[in-house]
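Note that one protein chain is taken out, while the other chains of the complex remain in position.
Here is subunit A:
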Amino acid sequence: MNENQNQVTKQTHAAFPWKQVIGLFMSLALTFFALWIAVGLSLPVPVTITIIVGLAIVQAFIQLFMFMHVTEGTEPVHQLIGILFGIYVAFVVVAGTLWILAYAL
């Protein structure tokens, strides 16, 4: 079977999954940091929201690069363009909606 041939080249013996562990601790740290900014401090609301949204974006990129292997594959540029376009459209939808309907917020 195909997988048995690959097994020889692919088996790297039980290296510690540093990338995953660091990703987990960074995610947890960012989550609690955002909670502390929002609940523990009493900064002005726009400042608080800017900081916590920034932290969320950092955390999303940690997931994307450390857990989802977005740069892997034979031609990763295709999935990168796809996902970046998705991020762009989602951003335009959210920011555009808030901008157009700002009077109704």
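Heads up, the rule we're going with is that a contact is a pair of C-beta atoms (placed from the backbone, for glycine too) under 8 Å apart; a residue touches a chain by one contact, two chains touch by 3 or more; residues count from 1.
Keep in mind that, in the parts below, contacts and distances are computed from a predicted model.
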item: Per UniProt record, name of the chain withheld from view ["Quinol oxidase subunit 3", "histidine kinase", "Ger(X)C family spore germination protein" or "Sulfur carrier protein"]; value: "Quinol oxidase subunit 3"
item: Interface with the unshown chain - residue positions in subunit A; value: 1-3, 5-7, 9-12, 14, 17, 20-21, 23-24, 27-28, 31, 34-35, 38-39, 45, 48-49, 52-53, 55-56, 59-60, 63-64, 66-70, 72-75, 78-79, 82-83, 85-87, 89-91, 93-94, 96-98, 101, 104-105
